[in-house]
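These notes concern the structure reproduced below.
All protein chains of the complex are present and in place, except for one that has been dropped.
Here is chain A:
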Amino acid sequence: MRTLLLAGTALLTLAGTAIPASAQVSDNVIRIGVLNDRSGIYADLAGEGSAIAARMAAEEFGNKVAGAPVEIVVADHQNKADIAASKAREWVDTGGVDAIADVPNSAAALAVQGITKDKKRIFLMSGPGATALSGAQCSPYGFQWTYDNYAMAAGTGRALYEQGKKKWFFVTADYAFGQSLEEETTKMVKSLGGTIVGSVRHPLGTSDFSSFLLQAQGSGADVIGLANAGGDTVNAVKQAAEFGITQAGQSLAGLLMFITDVNALGLQSAQGLMLTTGFYWDMDDQTREWSKKFEAKAGKKPTMVQAGVYSAVKHYLKAVEAAKTDDADKVAAKMRELPVEDMFAKKGKVAANGRMFHDMYLAQVKTPAESKGAWDYYKIVKTIPADTAFMDPKQSGCPLVK
């Protein structure tokens, strides 16, 4: 009996010494849910690639932080806010998920932001662009990592203005997203002293842009800003090439373009196009090395959204390691405190409103002659420093900024 008691005490003591390492980690696992579009229009720019990126981040920690194993789970939100919300709720309530990552499509992201805010879970946004996510709808636990509509619009507007392109014409998708891109760019261009010579609104999902391009061509603008996305942008650029718009001296600026769009266009059509990006695989040794590893798993180079997922997940795990807990309040504080330093962001910093400040890049699409092969698409024309790339947190309307 006595020996049994002794053994029991010894066991308890042993267990007791083993617990502290992961005592602060709920259910002893750090679980990160990558929630994005896996079959629809964002599947190529986020999709499985984002899950691969998240796994790569976890592997760098040996799939273990603060003594607890790291697990990546994935789900498809099908670009529907209600599906995203119910999946997020399920993950948090019964799945033991500590952080949700990616979530392209701003409507879905806004829904998830509400849930993670109420339930105190970390939300690592790479895919969504709505500025409200780090503005009026900001959350102490929500982090907007890769880009936002302000950075894309204002960044491109400013960078092109500085290149002497001062007269703009907009081809805008006629819904909230397109209008907000146009508005942000207009504000920036006008504040610098440029002019808007005209704009035309087209319905979402237009296949023929020739009428609009003809109007833009006749407007005498220096830059034709495409305030649309995805298939609309691709069709517009393809047809602009056909009408010889860039050859005639006007610049074409895609206000929200991803490298997958350029790949879909081909360099013959896309050459000369200006765009802003948060990441390009061929920037330095670090990005090249990481992208090569990514390509080996995914079969293609990463988009900025996928690279952003990697960086955000890595920073989150770093914060968990430093805080020695997965408690959302403590981890969020650490995430704001620690600098972001990896192949994606150099000297990045998380502001009070959850916006991660990092340099953005103005890129120009190469000509077929300049390109050395597959995915060799961008020339980085200019680095847009973090503090001018993003909106000043004080003006974001986020109640967390004092």
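Please note the rule applied: a residue touches a chain if its C-beta (ideal position, glycine included) is under 8 Å from a C-beta of that chain, and two chains touch if they have at least 3 such contacts; residues count from 1.
What we mean here is this: contacts and distances are computed from a predicted model.
For the omitted chain of this complex, the UniProt record lists the protein as "Amino acid/amide ABC transporter membrane protein 1, HAAT family", which is one of "Amino acid/amide ABC transporter membrane protein 1, HAAT family", "Aldehyde dehydrogenase", "Glutamyl-tRNA(Gln) amidotransferase subunit A" or "Ubiquinone biosynthesis protein UbiV". Of A:Q217, A:T246, A:Q306 or A:T325, it is A:Q217 that touches the chain left out of the display.
Of the candidate positions A:L45, A:V92, A:L273 or A:V401, contact with the unshown chain belongs to A:L45. Considering the full assembly, A:N263 is the residue among A:N36, A:N263 or A:Q306 that touches the omitted chain. Although one chain is not drawn, its touching partners on chain A can still be listed: residues 39-41, 43-45, 174, 200-203, 205-208, 210-212, 214-215, 217-218, 230-231, 234-235, 238-239, 242-244, 260-261, 263-266, 268-269.
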